[in-house]
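All protein chains but one are shown at their positions in the complex.
Now for chain A:
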């Protein structure tokens, strides 16, 4: 068990591709950190630098008190779970788990004890003598987890370990990983592009965009107070509605048309407001209550079971807005819609930088 500290870590590939641009994170002992962001934002690169699979261009990575920049991957006391599992195809499940322990000169009976214990926890005891090719995707995933936990390392590093599984198994393994990490209390860094996976697993989220950190925080804090329009649209599903607005007399209006009314609480000429789909309330008449009022017309009602998504747009075109409604709500296409967002549920962002305005 250990802390992991990243101090302005940069990675430049081949002299010109700057994949990670000076990232600093302090990871507490036993914490579950999720690095989340769209494909190509540098998540894997960052994780692989922690593992020692990628050189660090500048900056320092510390595991515990030790700067590990030049420490061999095998000596960093970390275990990694790969997206494609990376099991040794020529070894049995037992040997896949035992390999790293044997190479560290551990006694045979201690290896056996650890492998059996991991097999019991992960319920792979019945396949110990099988080769990986004789296992299903889910079973391979468990073996990959087993290979990490037998090592009892200072930290687990996960690189999209669930993205090759089908949806149902993914949810099941997600819960299991969380439970296991809680039980073992091992510091973990988990990479994913799936914001739902990130929200459900993380003690703290690190939202990455183009090699930079956009925001670090507990999932609910990131959700409640996204630091930028990027985070606002990336975290939360369906994504937050973002509307460009401008000052109009004493109030606000859409930057490109009509259909929005509200107080100019920030006193600026132009900014972006964000409203989550679940914070838009369908009201019977325009202009009732404070906050922001919208007038739109229905495009499509999309039922997903527990709730429905109402896609609608303003009379004179422009942005489409998404409203979460009850699964029992009935709306016809082209129906006129009055929407309201309460003041506490409105997010404000700078029109140029996209940064949050408080």
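A few notes on this one:
We take it that contacts are C-beta pairs under 8 Å (C-beta built on N, C-alpha and C of every residue); 3 or more make two chains touch, one makes a residue touch a chain; residues count from 1.
One rule holds for everything that comes next: contacts and distances are computed from a predicted model.
For the chain of the complex excluded from view, the name given in UniProt is "sn-glycerol-3-phosphate transport system permease protein UgpA" [choices: "Sarcosine oxidase subunit delta", "Aminotransferase", "sn-glycerol-3-phosphate transport system permease protein UgpA" or "Carbon monoxide dehydrogenase large chain"]. The residue from A:12, A:53 or A:216 that touches the chain not shown here is A:53.
Looking at A:75, A:117, A:269 or A:316, the residue that reaches the missing chain in the full complex is A:75. In the complete complex, the hidden chain is touched by one of A:100, A:138, A:238 or A:251, namely A:100. Residues touching the missing chain, restricted to chain A, are 51-53, 72-76, 78-80, 82-84, 86-90, 99-100, 103, 147 (touch as defined at the top).
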